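With one protein chain removed, the remaining protein chains of the complex are shown where they sit.
Our next item is chain A:
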Amino acid sequence: MIKVNNEDMDFTDGMTIEDVLRIKRYSHPMITVIVNGKVIPVDSYSTHKIKDGDVINVIHMMSGGC
């Protein structure tokens, strides 16, 4: 089990940040991903492997017409 934005999420072996974003449908282009307190560079989303128990914060910025 991992935590994503304070909610439990099932963990699967080999899971990357890109997978987490896809499963959660986090499609907003202005996000910052923080894993266990460390900011992950955008170009590592497809390669950064998640570990069981990781705490992930996907911070969405406000934007657009809003």
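Convention: a contact is a pair of C-beta atoms (placed from the backbone, for glycine too) under 8 Å apart; a residue touches a chain by one contact, two chains touch by 3 or more; residues count from 1.
Convention: contacts and distances are computed from a predicted model.
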Inset, instruction - Would you kindly match the missing chain to its UniProt protein name, picking from "PepSY-associated TM helix domain-containing protein", "Electron transfer flavoprotein subunit beta", "Putative oxidoreductase YdhV" or "FAD-binding protein"? - result: "Putative oxidoreductase YdhV"
Legend entry - Touching residues on chain A - with respect to the absent chain: 5-7, 25-30, 32, 39, 42, 57-66
